[in-house]
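Removed from the display is one protein chain of the complex; every other protein chain stays in position.
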Amino acid sequence: MEASFLAAVKISILAIVVIFTVLVILIFTIKLLVKLIPYVAPPPAPPRHQTASSTSSDQDEHVAAITATLAIHLGKSPNEFRIVNISQS
Amino acid sequence: MEASFLAAVKISILAIVVIFTVLVILIFTIKLLVKLIPYVAPPPAPPRHQTASSTSSDQDEHVAAITATLAIHLGKSPNEFRIVNISQS
Amino acid sequence: MEASFLAAVKISILAIVVIFTVLVILIFTIKLLVKLIPYVAPPPAPPRHQTASSTSSDQDEHVAAITATLAIHLGKSPNEFRIVNISQS
Amino acid sequence: MEFSFSASATKILTTTGFSQLAIGDTLMILVACLLIYLAIWKKFEPLLLLPIGFGCLLANIPMSMMANTDAGGLLNFFYQGVKHEVLPPLIFLGVGALTDFGPLLANPTTLLLGAAAQVGVYITLIGAVLLGFNMHEASAIGIIGGADGPTSIFIASKLAPHLLAPIAVAAYSYMALVPLIQPPIMRLLTTEDERKIKMEQLQPISQTVKIVFPVVVTIVCCLMLPGVTPLLGMLMLGNLFRESGVTARLHETAETHLINIVTILLALAVGSSMTADSFLRLETLKIIVLGLLAFSIATAGGLVFGKIMCKATGGKVNPLIGSAGVSAVPMAARVSQKVGSEADSSNFLLMHAMGPNVAGVIGSAVAAGVFISLFGDVPAPEPHAAIADIVGTVEPGIRAAISQVADIAAKAH
Amino acid sequence: MEFSFSASATKILTTTGFSQLAIGDTLMILVACLLIYLAIWKKFEPLLLLPIGFGCLLANIPMSMMANTDAGGLLNFFYQGVKHEVLPPLIFLGVGALTDFGPLLANPTTLLLGAAAQVGVYITLIGAVLLGFNMHEASAIGIIGGADGPTSIFIASKLAPHLLAPIAVAAYSYMALVPLIQPPIMRLLTTEDERKIKMEQLQPISQTVKIVFPVVVTIVCCLMLPGVTPLLGMLMLGNLFRESGVTARLHETAETHLINIVTILLALAVGSSMTADSFLRLETLKIIVLGLLAFSIATAGGLVFGKIMCKATGGKVNPLIGSAGVSAVPMAARVSQKVGSEADSSNFLLMHAMGPNVAGVIGSAVAAGVFISLFGDVPAPEPHAAIADIVGTVEPGIRAAISQVADIAAKAH
Partner (left out) sequence: MEFSFSASATKILTTTGFSQLAIGDTLMILVACLLIYLAIWKKFEPLLLLPIGFGCLLANIPMSMMANTDAGGLLNFFYQGVKHEVLPPLIFLGVGALTDFGPLLANPTTLLLGAAAQVGVYITLIGAVLLGFNMHEASAIGIIGGADGPTSIFIASKLAPHLLAPIAVAAYSYMALVPLIQPPIMRLLTTEDERKIKMEQLQPISQTVKIVFPVVVTIVCCLMLPGVTPLLGMLMLGNLFRESGVTARLHETAETHLINIVTILLALAVGSSMTADSFLRLETLKIIVLGLLAFSIATAGGLVFGKIMCKATGGKVNPLIGSAGVSAVPMAARVSQKVGSEADSSNFLLMHAMGPNVAGVIGSAVAAGVFISLFGDVPAPEPHAAIADIVGTVEPGIRAAISQVADIAAKAH
């Protein structure tokens, strides 16, 4: 028992040393990376156009439009349906 | 042939007895269950708040906003429908 | 080497002959098919009804309505996007 | 390697499917086209019959290696999922996720209608025995009357794998024909007055009951009939995903893309078993006749029990909901609604018929469980099969290795 | 075939699960119901514990053939995906697709907190050895302190498959209990002043760094600890799908339906390993106690290192973010936020705690890699197993064939 306890302690110390070693190497790699490739603020967003390409906020508008349409179109309880998926092709 | 016919009849009667036994037990279990856990009408939906938390994803916010809009527009509780997924491609 | 070169040439000619044969047969089959089953312009869409129950064609109507609104909303062709699924719960 | 022009050309010609196209293959290709036609233009259970038909088409192209028996072939690979009974339970996971047992819980006695409709299973079993099938085969044929595709496929692959193709095709075809088969029987067996009976509105059910129900069904039914656990357990797990309210992600996947993927694989595998050898037989004709019998008697069984319940409750139960006990969800319930509203246009039976309708699914699963309890303990259907047979569908590499070892062993004699 | 009524009835009775229901099975069914209850009503990691509990329920129905050891059974089939270490890496693919490593990149030193929390792993390992487990078992138990389900399952199935069930259940249960376990320890080990420390806003990170990061982690960590490549590599691939911006399709599938499908299969497989034989043992109790120890010490380890970092930075680091180093994403980070805002309601630690939180995932994976390097080279856990044992879980057809060949070979002696 004592032997395995000692073995477990040895293993544990060794493992923690390895973990810290690996992660310290990783920290310095990341720091190097962040230094080499600094963050560049993106240019201010251009005014919104209605283009063929869909952005995140276009999606928002789609959903709003669908919402409005459903409200107008359905003269009935909308709890009978749900919008599962809207995908662009 | 006659032997297998008789066997088939026996099997059939036995099986139907088993089926009815199992399902009658199930019926009584369900009745007991429904008696033990009666239906309680849910309280009326509480008024919706616009929370400031920015931890949930944009998707969640979109869905919440759409749900709220639909709820207001249609006079339905937001719990009565759900938008499962809005995907972008 | 020369032997395999010759073999390769033979194989190639044979294969191209087979490919053209298969595809020519396919061309004539398609032409026959198109002749046998000519395109018929679909009749203009019938006027809409607002019914209480949702059927398969209601689903189509929902999709058409949503599509039309989106098209107007985004200023683009209805063919550029597609609503995949509206499921009933 | 020598490549003479004529030799190569001959090789291509002799390896075309045309060169080996037998009458049987041609007939099966026509059968495949018929199934595809029925699926698309007659809307016969298209989600199943379209890929089944296409799988049949592929399997019957000679030398395409797409039959379920072509070891190493693509569809043989999918077929392993049927043979080892993995795909039908996964379908049932999705079915459970799609099913609302609320109407059944609101009126649990309708479970008896789901039980009564199983009469179709047993009359058909007796008929099948009279037509010369053995008891295992007759059981697999009888279960067509359960009107449940995955259950039929599960039982057929377990008890009579050589009849899988006609049983699956008959089951799905007649399910699609429910709106044609049932109404005449319903009108015949019920009176105008009975059809006009309006039923009381269903009681609302606590969400907690809906959550506890799948667990209770699993414990009660699977403890009594353990053989049906893969089917019924997965059905109930899917329903628990639905009702628990805490596993929306898993519920959504189970009822959409997972069931769709499994449907594609299962249907192709079933189609691949429709080879001329296995399908163009007198047995197939018999199974088609017996399948119609099964559906008709199941409908009648449900109706007659519906009439008994009508009497017993003093006219509170419309017997028309009995026919929905065959399952075939939700078509059979819609048929009850339609026939009911023909008698009285203000009669709405749909929700009432959904109770026996989903009860029919449980009823068939229980019937399947009885068969497995009685006949399911046969480890090898061909007890004296040689190694070659047992290994028949095994992955080629392993097969080769085993054969070589067998050779060495044989030489060592 | 003769079918006497009484014989058939007897057969059905003797094949019910009731006829064989032992006390162990009953207890395990109750355990299953408890897990399902905790998942649904207490919201204990429901996506995992609900199907694990249901799998346990199915596995303990006698004669249902649903235990992980029932060769040819449905859940045994899913279990192969755990045994051959396919499912946990696929879960990690989805986890990577769901994880934003941005906060970690903005403050990379928080990786040290993820390392410090691994102390819980090793104290637990030592405790497990003291309680009589061997080194392999102790390692698998210790990794519970890593607070990462897939990592725990991966290591358990590799080093101590017979302990898989209690380890997986303990790991997910304590993960769900993080909001209860951590706050007292956090309040005990930090001062009011420390908890009030506000941290500077995180620097924004270039998208290029976010893209390069998963590749760099894979190269650095997997080269040093190759055994963890299936886990860490797939985690990083999922993250690359997310950040690259050019694989939106794959990203969406990996983080939704693929991870959902794999979760269903994995959880059912884990549940199927919860048989009375493997679970109702003293070891399970020990593992539950050790698991609690593991989580507590991991929390403490993170906090103590947080205090060290606080000192070293002159009070710029709030030690509360250290407890998030256990992983259990994102609950542990939310706990840091909550305890911090209790001390000062204007203190927002969430984003700062996300750094050590995701670092904890990498830390546990690295810890797992160390175990695999040390103990992972044991090709057969049971070195003297007979053919019968090795072949135990193999497909029945192959097994039959191999047995027959073995017979022939034996006779040839």
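Note that the chains are named A, B, C, D and E in the order they appear, and that numbering of residues resets to 1 at the start of each chain.
Operating definition for what follows: contacts are C-beta pairs under 8 Å (C-beta built on N, C-alpha and C of every residue); 3 or more make two chains touch, one makes a residue touch a chain.
Please read these numbers as outputs of a predicted model, since none were measured by experiment.
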Name every displayed chain that the left-out chain is in contact with.
-> A, C, D, E
Given D:47, D:280 or D:304, the residue that touches the chain left out of view is D:47
Which residue among E:230, E:291 or E:306 touches the omitted chain?
-> E:230
In the complete complex, which positions of chain C touch the hidden chain?
-> 1, 4-5, 7-9, 11-12, 14-16, 18-20, 22-27, 29-31, 33-34, 37-41, 84-85
Hidden partner chain, residues of chain E it touches = 84-86, 89, 93, 134-135, 211, 215, 218-219, 222-227, 229-230, 233-234, 237, 240-241, 244-247, 249-250, 252-254, 256-258, 370, 373-374, 377, 379-380, 387, 390-391, 393-394, 398, 402, 405-406, 409-410, 412-413
Identify the residues of chain A touching the omitted chain, counting contacts across the whole complex.
-> 3-4, 7, 10-11, 14, 18, 85, 87
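Throughout what follows, only the chains that are shown with their structure count from here on.
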Find the chain most remote from chain E, comparing centres computed as mean CA coordinates.
-> C
Comparing centres built from CA atoms, which chain ends up most distant from chain D?
-> A
Give, as an integer number of Å, the spacing between the C-alpha centres of chain D and chain C.
-> 31
Take the average of all CA coordinates in chain C, do the same for chain E, and state the distance between these two points in whole angstrom.
-> 46
Taking each chain's centre as the mean position of its Cα atoms, how many Å separate chain B from chain C?
-> 37
Quick one: which residues in chain B touch 2 or more of the other chains?
-> 4, 7, 11, 14, 18, 81-82, 84-85, 87-89
Pull out every residue in chain D that's touching 2 or more other chains.
-> 134-135, 224-225, 252, 256, 370, 374
